[in-house]
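Excluded from the complex is one protein chain; the other protein chains are retained at their positions.
Per-chain residue numbering starts at 1, and chain names A and B are given in the order in which the chains are listed.
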Amino acid sequence: MGKIKPRAYYRETLNGGFIATKINYMLGWGRKYSLFHYPFITACCGMEYMSAACAHWDFDRFGAGMTTFSPRQADMLFVVGTISQKEAPVLKTVYDQMCEPNWVIACGACAVSGGIYDNYAVVQGIDKIIPVDVYIPGCPPRPETILNAIEKLQEKIQHQKQDWQWKIKK
Amino acid sequence: MENKKVIEALKKTFPEKVTEIPDRLGDTIVRIEKDALLNIMEFLKNRPCEFTMLLDLTCVDYLSSKGCFEMVYHLFSISSNNRIRIKTEVRKNELDIDSLSDLWKNTNWLEREVFDMFGINFKGHPDMRRLFMYEGFEGYPLRKDYPLRKRQPKIPLRRLT
Partner (left out) sequence: MTRIQKEASKESLLINMGPSHPAMHGTIRIMLELDGEVVRNSEVEVGYLHRGFEKTCEHKTYFNLLPYTDRLNYVSPLINNLGYVMTMEKMLEIEAPERAQYIRVIMSEFSRVSDHLTALAAMTMECGAFTVFLYYIQAREEIWNFIEQTTGARMTTSYIRIGGVRADLHPDFKGLMDKAMKVTRRVLKDVKGLLDKNKIWIDRTRDIAVVNPEMAVNYGFTGPCLRASGVSYDVRKAHPYLVYDQLEFEVPLGDKGDNFDRYMVRMKEMEQSLRIIEQAVEKMPDSASRAGLMVKGIEPDEAIKASRSKKAEERVNLSPNLQGSEKDVRPDILVKGKKYTVPPKEDTYTNIEGLINHFKFFMSGHGIRPPKGDVYFSVEGGNGELGFYIVSDGTDNPYRLHLRAPCLHIVSALEEMIKGHYIADIIPTFGSTNMIGGELDR
């Protein structure tokens, strides 16, 4: 048995050992309940988004109530509605401005796949432009569905491998 | 003024330029020659006809059947509560028509829309650009020969794995 090299020991524990998983868990827990979101609202689904955000359905209950209108402060991009070819560069710019870690929800059939608009003007799903974490079906999705999507995203965040600054990169 | 009288007056002032189209649904439709468009519209807008509001302006593609586009104008008179529809043909070989932007201000955007969708040029329009589509878009989407699904993405799309 040789001597344990301290550096290797730390690397191991921090990346998969007990402490690391606990920190991972804590960070996930923290992140999932403080989702600052940037609503990128273009079309009809925005009306249901409004309902979901207001007093009746209120997704503040799930820790996603804080709307920021600066992509630099946002954790989550809520793409609500149809993205046309003309709008696509705007969406890409907004996404590129967001800091890591960030998540994207595609809300409504149009954002997911182009929906009923299969024609020259509409991008067939925003995943052709930016990566997406959660897809919400429906045209428009009911507010319950939007709430469910937020729960799904929280679950995903909780079980994700978190990224933190002083983590030793392999 | 009653629509009947309006048509009579039109016929009297612009003989040979105006024909009335009978309509089974009771709308008043008038077909006019393209070169008289500006004068006729001015006549209709002012007293005694008083069609002060341009409700709508659009275009229909008849390239394959008649070899022309048809401009359709809907006018409305608030004082007499009448609507009138004016049609005129734009032949394939000369795709331009007078702009009405001196008479009605909303034609600014409406004509840009028609230019955008059909490629008809409006003479005298202050700012002839596309309205809905972006710069760099080729072709005119509402023409019948433009395929429904021909996309021209503005930014490169991701390749999905």
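One rule holds in what follows: a contact is a pair of C-beta atoms (placed from the backbone, for glycine too) under 8 Å apart; a residue touches a chain by one contact, two chains touch by 3 or more.
This structure is a prediction, so every number in the text was calculated from the model and none was measured.
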Among A:Met26, A:Cys54 or A:Cys99, contact with the omitted chain is made only by A:Cys54
Under the stated touch rule, tell me which residues of chain A contact the chain that is not displayed. 40-44, 46-48, 50-51, 54-56, 69, 81-82, 84, 86-87, 90, 94, 116-122, 139-140, 142
In the full complex, which residues of chain B touch the absent chain? 23-25, 27, 52-56, 58, 60-61, 72, 74, 78, 81, 83, 85, 104-106, 108-110, 113, 117, 127, 129-134, 141-142, 146, 148
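Here is the rule we use: only the chains that are shown with their structure count from here on.
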Once you find the CA centre of chain A and the CA centre of chain B, what distance in Å lies between them? 46
In the complex, the residues of chain B that touch chain A are 132-134, 141, 146-155, 157-158, 160
So, in the complex, the side of chain A touching chain B is made of residues 85-86, 88-89, 92, 118-121, 123, 127-131
